[in-house]
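Just passing along the structure, written as structure tokens.
In this view, the complex is presented without one of its protein chains, the others remaining in place.
What follows is chain A.
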């Protein structure tokens, strides 16, 4: 399966990645070759094989419902570009 330039641009936009126009073609080629490898793997017969949700053959451990985190707002907001009244400020998002 090959992927073309317009799809690369669409996926890049969805992932908020900036790809220089001059790089789009090369990126499409690289990703297409990865997808070709996937195609090769698809030819293996996987009847009766359960799909894996995770490469590790283990199950999730659960946590007790007990508050363990204290208010650490000051430190956590120290790397934010803009803060006011305890809020993170971001470019206006209302639609």
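Note that in this section a contact is a pair of C-beta atoms (placed from the backbone, for glycine too) under 8 Å apart; a residue touches a chain by one contact, two chains touch by 3 or more; residues count from 1.
One rule holds for everything that comes next: contacts and distances are computed from a predicted model.
One chain of the assembly is not displayed; among "Peptide ABC transporter permease", "Aspartyl/glutamyl-tRNA(Asn/Gln) amidotransferase subunit B", "Succinate dehydrogenase" or "Cytochrome C Planctomycete-type domain-containing protein", its UniProt protein name is "Aspartyl/glutamyl-tRNA(Asn/Gln) amidotransferase subunit B". On the side of chain A, touch with the chain left out of the figure occurs at residues 10, 13-16, 53-54, 56, 58-69, 71-73, 76-77, 82, 84-95.
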